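Note that one protein chain of the assembly has been removed; the remaining protein chains are unaltered in position.
What follows is chain A.
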Amino acid sequence: MNSTLLVNIFRFVLLLAVQIIIFNNMNFLGYISPFPYILFIILYPVNGNKSGLLIASFFLGLIMDMFSNSGGIHTTACLVLAYFRPFIFKFSFGLSYEYQTVKLNDVLTPERFSFILLSVLIHHLILFILEAFQFSFILDILLRTLLSTLFTLLLCITIIYLIKPNKR
């Protein structure tokens, strides 16, 4: 039990550091930037403490906001993703996901892919809507969301594949 907590704390710090130092400086064509730090929320244990996840993602977003001077947009996007995570699970893995042992960091199946895709999409859509905060930018928001989602998705899957924690 304790090791799960430690792994999660380690993941929290590591993902934030990598995001801030490396991925925040990545801009393809000026506006496509990836946010793989939300892997923390995606990879959080399925049966883990839900209020714990909410609080952790609040601080995850808050630290991101602090480093990118963006008010509360990352905080809001992370919180919403954390709150809707069970619903996305239900959508992707079927109703009885809680009884199965869903392991995300494993071979990529359509279910796992759809779960990661939906999570990234929801997070990015909220993030970019709040960032622009104007309806006149709606086309821009959609374009940014789409391209960044693709980019983040690619990175997330690569990272999951690269760092498989327990190889058997």
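The working rule: contacts are C-beta pairs under 8 Å (C-beta built on N, C-alpha and C of every residue); 3 or more make two chains touch, one makes a residue touch a chain; residues count from 1.
Throughout what follows, contacts and distances are computed from a predicted model.
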> The hidden chain: which UniProt name fits, "Fe-S oxidoreductase", "Clumping factor B", "Cell shape-determining protein MreC" or "Xanthine dehydrogenase small subunit"?
Replying inline: "Cell shape-determining protein MreC"
>> Considering the whole complex, not just the chains shown, which residues of chain A touch the missing one?
In response: 20-21, 24, 27, 30-31, 33, 50-51, 54-55, 58, 61-62, 65-73, 75-76, 79-80, 82-83, 130-133, 137, 140
